[in-house]
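Encoded as structure tokens, here's the structure I'll be asking about.
Only one protein chain is missing; all other protein chains are in place.
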Amino acid sequence: MGIVLGPTQYGKAETRVVRIYREEPEHQIRDLNVSTALRGEFADAHLTGDQARVLPTDTQKNTIYAFAGERGVGEIEDFALALALHFVEDVEPVAAARVDVDEYLWERAMVGGQPHPHAFVRSGQEIRTASAIVEGSGGSMVVWVLAGLRDLVVLKSTGSEFAGFLKDRFTTLAETHDRVLATSLTARWRYVRPDDVDFDGTYADVRRLLVEQFAAVHSLALQQTLWEMGRAVLEAHEEIAEIRLSAPNKHHFLVDLAPFGLENPGEVFHADDRPYGLIQCAVERDDAPPAGPSFEPPASFA
Amino acid sequence: MGIVLGPTQYGKAETRVVRIYREEPEHQIRDLNVSTALRGEFADAHLTGDQARVLPTDTQKNTIYAFAGERGVGEIEDFALALALHFVEDVEPVAAARVDVDEYLWERAMVGGQPHPHAFVRSGQEIRTASAIVEGSGGSMVVWVLAGLRDLVVLKSTGSEFAGFLKDRFTTLAETHDRVLATSLTARWRYVRPDDVDFDGTYADVRRLLVEQFAAVHSLALQQTLWEMGRAVLEAHEEIAEIRLSAPNKHHFLVDLAPFGLENPGEVFHADDRPYGLIQCAVERDDAPPAGPSFEPPASFA
Amino acid sequence: MGIVLGPTQYGKAETRVVRIYREEPEHQIRDLNVSTALRGEFADAHLTGDQARVLPTDTQKNTIYAFAGERGVGEIEDFALALALHFVEDVEPVAAARVDVDEYLWERAMVGGQPHPHAFVRSGQEIRTASAIVEGSGGSMVVWVLAGLRDLVVLKSTGSEFAGFLKDRFTTLAETHDRVLATSLTARWRYVRPDDVDFDGTYADVRRLLVEQFAAVHSLALQQTLWEMGRAVLEAHEEIAEIRLSAPNKHHFLVDLAPFGLENPGEVFHADDRPYGLIQCAVERDDAPPAGPSFEPPASFA
Partner (left out) sequence: MGIVLGPTQYGKAETRVVRIYREEPEHQIRDLNVSTALRGEFADAHLTGDQARVLPTDTQKNTIYAFAGERGVGEIEDFALALALHFVEDVEPVAAARVDVDEYLWERAMVGGQPHPHAFVRSGQEIRTASAIVEGSGGSMVVWVLAGLRDLVVLKSTGSEFAGFLKDRFTTLAETHDRVLATSLTARWRYVRPDDVDFDGTYADVRRLLVEQFAAVHSLALQQTLWEMGRAVLEAHEEIAEIRLSAPNKHHFLVDLAPFGLENPGEVFHADDRPYGLIQCAVERDDAPPAGPSFEPPASFA
């Protein structure tokens, strides 16, 4: 019986790079939080402390900045993929690389009713995400590219039920045919072939579909809403192999106003913090290529 | 020499009340975080533990919910004022009351290009705020009403300088005539007379002016930008006596790409978290009524 | 080509249950944050909205409270396992259950140099964690139990090097033979057989070993420190099959005081927030049973 080193990875997390495009009078901005994780032949670094095969995380940070300058950022899926390919192809000990990107979104400031050329306001609550994973080299290289969003906070004030559920000794919940449904949506989807995708356009359309389905589907449960969201996305986008959705059920409890001689016909709610339901599902094509490690959460391991 | 009780206050912080208006097919939503603080004759509660004059914080929470149901929320400045007046006028031991409200803003979900009647998406980054303070009773009652916002995140990619500053032994900063300027703005303004104000309309217009000034003013320093913001607000709104602005200078440092053989003409920045400059100023009318305790921070004391 | 439902799970996240033991004059406290996740035959809930097989997350919350009352909490690994077994064995549609527990630690308040019987102070920074996963039923049931901690913040002011590393075009980092090494450690370990373990005693001893190794090992890299931590734990504890360690390298940068005419021989540092290195590894027995889904992060999916 021996004690051995198991899987390892290392990288630089949360490099906050802002890229301004200023060739035109109308500046563009891409505001990113980039994390890298490398896997490969790094056992010596652990077992003997020998760093000869370790590309420092500081170098990985520098690489992000240099790529942002030299090639630009462009679509974050492309940027993540370019970085991941670089690490696998150009750094000999690296057998696999994962690059996760958060993008903070901005819209132009309005001045006198016109969009301003170089002033911006952070838009919305949601964060756009992308991940690229590259494993292997040459003909055996496999590539995954994911896009997504998180913190998309949505609420509907009616059109949501929860009834007919399983009951056991510990069930006290009353059935309801009209409740507030609210969530802070996380969605990640992976592309069938990432080499020919309009990433910005697809992102905008997937976000549109998610919001539309949340609004339009009469919900019998958050489970059903998520399925309908995912199905709509896959029906509209052949380039997407799979989408995974994670949705906290942010409970809004109807406040009992009877002690004060008042009725409360679905008008006054307490928005609770914890606990929350957490509903998660995948919707996928039955002929989708394998997901591999693509849905491993960014920078999570132990 | 004696040890005595000094100033005291108590209340319920962060009651999360969501009010839905559903009389019309197009629902409305007001999503609030309400904090109350009462001052008055509460020494016995401290000195002997006698609670006979203490209205429980639980009751204050209930009052918020009941008011949200019975009178509705409407504009949050009005809602805060109604609550503060209630505590002072209807609860005998209360000599002064402060009510602070955060409002989380929602916009309608779009379905098929049309706004949906009962589905909403959280909008923007900023939180709208209001405060009402009521002191005294009858003819000697004084009332302050403040509106505001926080977490309004803005950035300009040029049009900002910082040069000609004071230097001492510890100064190493280089002068610059072109930098990124970014902040997460907090603004609070108080009304001359709160009994006849279009609070929703004024909020929207003040927000518009703050963004416009941030964008349009060529900035020699964040100090100057704040002054021009405040001046514009007071020039446009006679109903506002004073505005206070607090702006962290969210530093974006130009990354040195020279070691990689690259130039960086204002394109690649590191967005740093800490430390940050913190610039704060008030802009006021010279005939404004006294601010009294109105700008004390919500729920801060010790 | 069809669109199908993929993996799903649902549960109640972050139920904050505090259990007081008050039979003896010296009260005991166990302060928990419990999350459940169930997998099984829940496709109808998604596809048609039929909830007949869905045990509400509200019921899962109630179950946590009822178990805390009826059987007590005791060691959190046991508590998590009891809950997971209940869901799989007693709720027919449930094929697998995962229960994750965070425990906030308290120590007795000292009064006159003596521990107080019913007053407590939160101790330390770290949070103790446990996870139980149960899959299948009857003879094919498989059980995993993990223990762990997170937010164990440690720092050494010398005894750490980083040199001899790989260099490429983007490397600018200077080698160092004396630096500050600091991290906020996450560790999770799984037990070979969870039916006969002194969980509280093992937790205390693993924490002791992790701190000792961090302190005593002369570090050539955080990678090496983690390996030595893990090896020491497995050498001392036969009941542990595997340990996984995740350690952000919380960078402390030596401040250049030369512009002020001062030297800085390893005395003044800037503690930076982001980015940070993130080093992760597993240390395992070569005859360990399979990890299965045990190291999936709590409540992470999409």
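Here the chain labels run A, B and C in written order, and each chain numbers its own residues starting at 1.
Please note the rule applied: a contact is a pair of C-beta atoms (placed from the backbone, for glycine too) under 8 Å apart; a residue touches a chain by one contact, two chains touch by 3 or more.
Note that the structure is a prediction, hence the values are computed from the model and not measured.
**Student:** Just to verify: which one of B:A84, B:L181 or B:L234 makes contact with the chain not shown?
**Tutor:** Only one listed residue reaches the unshown chain, and that is B:L234.
**Student:** Which residue from A:T48, A:S137 or A:T172 sits in contact with the chain not drawn here?
**Tutor:** A:T172
**Student:** Can you tell me which of B:D195, B:E263 or B:D287 touches the chain that was removed from the display?
**Tutor:** Within the whole complex, the residue contacting the unshown chain is B:D287.
**Student:** Among C:R122, C:R169 or C:R193, which residue is in touch with the absent chain?
**Tutor:** Once the missing chain is taken into account, the touching residue is C:R122.
**Student:** Out of C:S35, C:N62 or C:T129, point to the residue that touches the absent chain in the complete complex.
**Tutor:** C:N62
**Student:** May I ask you to list the residues on subunit C that touch the chain which is not drawn?
**Tutor:** Counting only subunit C, the missing chain is touched by 15-22, 27, 29, 31, 62, 65-66, 68-70, 106, 109-112, 116, 118-125, 152-159, 180, 208, 211-212, 214-216, 252, 255, 257, 259-260, 262-273.
**Student:** Touching the hidden chain in the full complex, which residues of subunit B are there? Just list them.
**Tutor:** Counting over the whole complex, subunit B touches the hidden chain at residues 1-16, 35, 37, 42, 45-59, 61-63, 66, 90-91, 93, 148, 162-168, 170-173, 186-188, 219-221, 223-224, 226-227, 231, 234-235, 242, 244-246, 248-249, 274-287, 295, 297, 299-302.
**Student:** Write the list of subunit A residues that the hidden chain touches.
**Tutor:** Against the left-out chain, subunit A lists 169-170, 172, 259-260, 273-274.
In the analysis below, only the chains that are shown with their structure count from here on.
**Student:** Quick one: compare the interface residues of subunit A with those of subunit B and tell me same or different, with half as the dividing line.
**Tutor:** Same residues, largely: of all residue numbers at this interface, over half are found in both copies.
**Student:** If you average the Cα atoms of subunit A and of subunit B to get two centres, how far apart are those centres in Å?
**Tutor:** So the centre of subunit A lies 31 Å away from the centre of subunit B.
**Student:** Where in subunit B do residues touch at least two different other chains?
**Tutor:** 259-260, 273
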